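Note that one protein chain of the assembly has been removed; the remaining protein chains are unaltered in position.
After this line comes subunit A, so read on.
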Amino acid sequence: MLALPPLAAEPIFNIGSFTVTNTYINSTLTVFLFIVVGFLIQRSVKDVPRGIQNFFESIIETLLGYFDQVTGDRKKSLKFLPLVGSLFLFILISNWLGILPGIGSIGINKVVHGELEFIPLFRPANTDLNLTLAMAISGVVLSHIIGVFTIGFFKYFNKFIKLSDVWHAFKSKKVMVIFTAFIEFMVGFLEIISEAAKMVSLSLRLFGNIFAGEVLLTVLASIVAYVIPLPFLALELLVGLIQATVFSLLVLTYITVATLPVHGHGDSHGKAKAAH
């Protein structure tokens, strides 16, 4: 019988009480890859770029070009580059690693629930909700931290719990203004809910896309092993890139909106909604 990959990552072995899953193996491999490449780059940063430095500089230039379209400011783009660029590269490389032959096909036979099942040793890292959720939560949480540091705690706090807006409205003693402030106050609560929604949508979008790709490839490979899966493999390359771009640019949008000055918040609502 054909075995579709389950939604949850499969455990391979245990280190103490920690269960190592196949997606965790993949993400750790990706981490090692980044450590090696990072080490090579930092060792040989020169004024006149050569080889690997040149390659990475061109990537950074391209990324900054896209970031500028969101932030509208090269300085801001450079400031947010480490977080957003890391997200982009990590997602992109782990997605593309997941398409390599051997990922999903090299595995062990293991007894699960009393049945002998084939468990792949490697599985695309982003087909694990743990990882996508970890990245989504760190992205959103860091966007708030950056926001607080940029515009100050009370101003930032007032974006969500609009006590000062209500206070100013009552001081003005106009019915319409008080009414509007009350609605804005309620909208503030919606904002809080939407923050949670951001994390869920980010993590599930990435997980769903990559997981669906993995299922699609598995099914196709089990029907016709040769040639037919090729265009789908190419499609998966594209999906990997698109999902990495979507994830990182959304996080960048969140950070940009979080660092906007408070007076522009009416505008920021529109931007945040357009991004969803």
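Quick note on the criterion: a contact is a pair of C-beta atoms (placed from the backbone, for glycine too) under 8 Å apart; a residue touches a chain by one contact, two chains touch by 3 or more; residues count from 1.
As a working rule, contacts and distances are computed from a predicted model.
Between the listed names "Nitrite/sulfite reductase", "Bifunctional protein PyrR", "ABC transporter permease" or "ATP synthase subunit b", the UniProt record for the complex's undisplayed chain reads "ATP synthase subunit b".
When the omitted chain is restored, the residue from A:I119, A:L133, A:L233 or A:V246 that touches it is A:L133. Of the listed residues A:A9, A:V70 or A:L249, the one in contact with the hidden chain in the full complex is A:A9.
Checked against the full complex, the candidates A:I60, A:V148, A:I161 or A:V177 give a single residue touching the omitted chain, namely A:I60.
As for the chain not pictured, it touches subunit A at residues 1-4, 6-9, 17-19, 21, 24, 27-28, 30-31, 34-35, 37-39, 41-42, 45, 47, 49, 53, 56-57, 60-61, 64, 78, 81-83, 85-86, 89-90, 128-131, 133-135, 137-138, 207, 219, 222-223.
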